[in-house]
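Provided herewith is a single structure, encoded as structure tokens, for subsequent inquiry.
Every protein chain of the complex appears in place save one, which is left out.
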Amino acid sequence: MVMKRVKESIIVVLSWLCSLLLAGSVATIIGYLLFKGLATINLALIFGDTAPLEAIFLGRQVFNGLLPAMVGTLALVLLALIFAIPLGVAAGIYMAEYGKGRLKGWFSLFFDILASIPSIVVGLFGFSVAVFLHHNLSERIYPCLLIAALSLAFLVLPYIIRTTQVALESIPVTIRQTAPALGATKLQNISHVLLPHALSAMMSGIVLAMGRCAEDTAVIMLTGVVASAGMPRSIFAGFEALPFYIYYISAQYSDSRELASGYGAAIILLIICIMLFGLAFYIKARFELTFTARSGDKRRISQRIMKAPDRRKKSLKVNFQTEQSGQGTLL
Amino acid sequence: MKTKIRLSDISFSYGNKLIFKQINAEFAEHCITAIVGPSGQGKSTLLTIINRLWEDIPATNLHGKIEVWLNGTNGTPQDIYDSAYPADSLRRKVGMLFQTPNPLPMSIYRNVAFPLKLAGIKDRELVDHKVKTALRQAFLWKEVKDRLDDNALILSGGQQQRLCIARALIMEPEVLLLDEPTSSLDSRACKVIEELLLTLQQQCTIVMVSHYLDQVKRVADTTWQLEDGRLTRI
Amino acid sequence: MKTKIRLSDISFSYGNKLIFKQINAEFAEHCITAIVGPSGQGKSTLLTIINRLWEDIPATNLHGKIEVWLNGTNGTPQDIYDSAYPADSLRRKVGMLFQTPNPLPMSIYRNVAFPLKLAGIKDRELVDHKVKTALRQAFLWKEVKDRLDDNALILSGGQQQRLCIARALIMEPEVLLLDEPTSSLDSRACKVIEELLLTLQQQCTIVMVSHYLDQVKRVADTTWQLEDGRLTRI
Amino acid sequence: MTRARLIERALLLAATVSGLSTVSIFVFMVILGLPILTAGHFSELLTGPWSPDHGVYGIRSMIVGSLTISFLSLLFAFPLSLGTSVLIAVLAPRGVALAMKRLVRFMTAIPTVVYGFVGIFLLVPIIRELFVHGSGMSILTAALLLAILISPTMILIFVDSFERVPRSYLTAVAALGGSRIDKLIHVILPCSWPGIVTGLVLALGRAMGDTMISLMVAGNSVGLPQSILDSSRTLTGHIGLIISADFDSLEFKALFACGLLLYLMTSIMVVIIRSLHFRAGVRGW
Partner (left out) sequence: ADSLTPFQGETGTIKVSGGTAHIPVMKEAAKRIMTFNPEIRITIAGGGSGVGIKQVGEGLVDIGNSGRKAKDTEIAKYNLKMCKWAIDGVAVVVNPRNQVTSLTSAQLRDIYSGKVRNWQALGGADKPITVFTRDNSSGTRAVFWKKALAKGDITDRAHFVVSNGAMKAAVSQDPYAIGYVSVGYIDSSVTPMALDGVVPTLDNIKAGHYKIARGLYSNTRGEPSGLAKKLLDYLLSPEGQAIVADKGFIPVQ
């Protein structure tokens, strides 16, 4: 027994150590970044030598500032989502509501594979397609904002499909059957009840996809990001982006001022990504609240369990569990 | 008494689990028919067979024939599993109420008006009028008339159940299927709904599943017992 | 009759919901004590108080004192909430059986031997012998002796429940807490277990929660009623 | 055709397009890599050294680099993640567990390039000073950073699968006099092995698929690494570097072989996870 106690204490200590180590390393990374970069965060970091108001309202060019990279990232994210959302949501609806049998199995396998392909391979694909089209279709096609956005869209497509699918599939049967029982067609059920119900869960998937787009470097590195381009103006041109800027600076800063701007850019990108992820979790948390409220809040459900005659207890409890685990798989 | 619904040789299975074996039954018009039986015997399933709601569940199997004598068809019954007969029109004539109230997450008004929206009825005044009538019939009008725009989810359990009844009534269904309509309610709310059922009897044919034998005694005209996949009249 | 367990002034709450208010009771040694009462009154909770199993649930609160007269302590009772007294030794002396059988996802043999493993008993032969004895006591040996290595989860409900009894018995507990031990069983399995309880009485003190008054009548020596947070002997 | 059918068709089309993109990436890699795959260089490609000056385009070192870096990072990250998930799911008081969980979620939001950036300026000099050997840009450096990158993936999956272990099992152990650790060892870990394997495989995929960290801190040399303090190049990093080569050259075509290899490796991982879940599903977990 003593041996056992000792063993147990060792496990406890080790697990605390692991956590501390992990937390410590993250704290070190963030702390280092803030320590080095916080001082550089100011308007000049973003707007360079140009006056902020002129840059924003008069479209004056910004040199030595992060604005073009930030706007480039923004444009990239928006454009990528414009492609990915309709396609992904439609495919997700298909998977949840129409797909069956073997076809659904194949699709599901393909989406899983797509989700797992390294981003640089997606980038390589985008690049090769651009070059291929340049040779065979039009001289005007070359790696550019459009190609980068399309490649990113492929990268985040499986996320959107999956969250849509899971969001729809985890709607409880009671809600799923409400509208059909009132004479709704399948399509009416989807558009009037299921989609509105799943919307917030889908939103959190979309926000996560946004984070992915904002963060990814490998794809855009091959598909049209450039070191210097100014504010993005055309989707058929090269563009700047924050993550690439950070990479570029880390590789070839020429003086300490440039390096410092790299730290600044890293902090800004970090803040953007954290805000996006925070948003996703906020949406998800709200979704969980309304979700449980919709299917009868927890108290009511437990009362139901208590009131119900013996045999039923089990099944009700099980239902409740599966409802919850449905949410668990979301993120 | 005229027959409203006839089940002939119905067999049904979930996957390879047989729930009914060749059951036959007739439910009379403007009557309240109660279905009783132990848990898990398929009472809820039986109801979903009458409005075809089981069709969305994968790996289900049905054999047999169900006829419903719908109004305005000169006494010829409608085979509801006729492939030319769409499920949604059937379900507008055969309303259903679930064991747990299931209002949609929208306002009280929009909940009740929802079936009209599905049917494509847009005339504002007509809708207003129908909503009001349905809520009156469900004995809910007084309690909610000042807060029609509130979210339906904040209503109490009994109110929600009556809301769902109003929602089912607004399409003027000929048949109403009720799955343990009072199981989640306290005894007072329960009374209100029982009374409501007795008045509804005038307009529609009611088939209801119930656990509570005293309730069945109070309201039902005929009672069927479901056990071991067989349905017998008692 | 000697007292085995004494509850003095026990109050208990989940969060700010008070379940018991100052209850007092004594359960006699080698007797079967039944606890009855409506659902949701705290019968299961009462059992978990005796073996401290509630301690894992967040936001719970207990006041009062529970004493158990353990063997080999010369008649001085043990305060089970004494901070020096570890919960796991208590739980080895106070076995518990849940309403739904809860075998662990391992083989039948390993399930029964599990408490020995926890206690650090490794002697293969001893373990074999104890497992066999426990299964015999639980009237399960015959049914499972040829498939001790099968997963316990494939046993039927009644067998699982008896397996759990065997598992509880293997530590030779002085007290056995049973939470509606027959509620998920059919009447035949139920009989077997009731008989088992009557034989177990010789070895341990049994406290059991039951819904079925006829069962209580058949097996219990004393009955307590739990209602509105109060425990009264009937 | 009715509107309903039309819409169903459109949805099917969307799913098909998405599914086909998976296939088309594969097909593209094969077609474009074909010259080097068929030029009789196939075995040479997988086992030869990388030396474009001599017309040899083997990606052996990159394969070794990818494998060592990703497995080493897994080796660091697995105990770390397991320990942390145990703390979150079993040992820690609620407050701490919640805080740790938040931290882990927060970690998933840190962009890879930020890890790389900090790695260059913080970790590389430390490694260089600590181990006198080499430049500090090494397999070890990349693996350490990657370990931090992939830990949250693993932890979230581990914790999730720990929390899915039915409560009744835990109560059973407690009622039999088991401690928290007994629950962990005898029930939680054995029950969540599919989750643990899933977490491991996903994390391995993440490590293998990551480009920026190895590109930035692994040194990218093309030699076969002799020790973990040697610099090395991964398949992903190789693509990132050589992408600037002349795209009619064999040198460039070899990239598609890398892409194909990465594609196949991650697909195999997906298949493993799926079959695991399938089996686990049958067993009722």
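The chains carry the letters A, B, C and D, assigned in the order they are written, with residues numbered from 1 in each.
The working rule: contacts are C-beta pairs under 8 Å (C-beta built on N, C-alpha and C of every residue); 3 or more make two chains touch, one makes a residue touch a chain.
Because the structure is a prediction, the values reported are computed rather than measured.
Asks: Of A:5, A:100 or A:233, which one is in contact with the hidden chain?
Replies: The missing chain is touched by A:233.
Asks: Just name the one of D:77, D:104 or D:137 that touches the chain not displayed here.
Replies: D:137
Asks: Contacts of subunit A with the missing chain: which residues?
Replies: 59-61, 63, 131, 134-135, 139, 142-143, 225-230, 233-234, 237-239, 250-255
Asks: Could you please point out the subunit D residues that touch the chain left off the display?
Replies: Residues of subunit D in touch with the missing chain: 49-53, 61, 120-121, 124-125, 128, 132-137, 219-224, 230-231, 233, 241-242, 244-248, 251.
To be clear about the criterion, only the chains that are shown with their structure count from here on.
Asks: How many angstrom between the C-alpha centroids of subunit C and subunit B?
Replies: Result: the chain centres lie 45 Å from each other.
Asks: Report, in whole Å, the distance between the mean C-alpha point of subunit B and the mean C-alpha point of subunit D.
Replies: A distance of 53 Å separates the two centres.
Asks: Quick one: subunit A and subunit C, Cα centre-to-centre, how many Å?
Replies: Each chain's C-alpha centroid was found; their separation is 50 Å.
Asks: For subunit D, what residues touch not just one other chain but two or more?
Replies: Answer for subunit D, listing residues that touch two or more other chains: 179.
Asks: Where in subunit C do residues touch two or more other chains at once?
Replies: Counting only residues that touch two or more other chains, subunit C contributes 100, 119.
Asks: With touch defined as at the start, can you tell me which subunit A residues reach subunit D in the complex?
Replies: So the residues of subunit A in touch with subunit D come to 7-8, 11-12, 14-19, 21-23, 25-26, 28-30, 32-33, 36, 86-88, 90-91, 93-95, 97-99, 106-107, 109-125, 127-129, 131, 154, 157-158, 161, 185-187, 211, 214-215, 217-218, 221-222, 243, 246-247, 249-251, 262-263, 266, 269-270, 273-274, 276-278, 281, 325, 328-329, 331.
Asks: In the complex formed with subunit A, which residues of subunit D make contact?
Replies: 3-4, 7-8, 10-15, 17-19, 21-23, 25, 28-29, 32, 79-84, 86-88, 91-92, 100, 103, 105-118, 120-122, 148, 151, 156, 160, 163-164, 179, 181, 184, 205, 208-212, 216, 236, 239-240, 243, 247, 255-256, 259, 262-263, 266-267, 269-271, 273-274
Asks: Applying the document's contact rule, which stretches of subunit C touch subunit D when the two form their complex?
Replies: The touching residues are 51, 53, 56, 58, 87-92, 95-96, 98, 100, 102-106, 114-115, 117-119, 153, 164, 167-168, 171.
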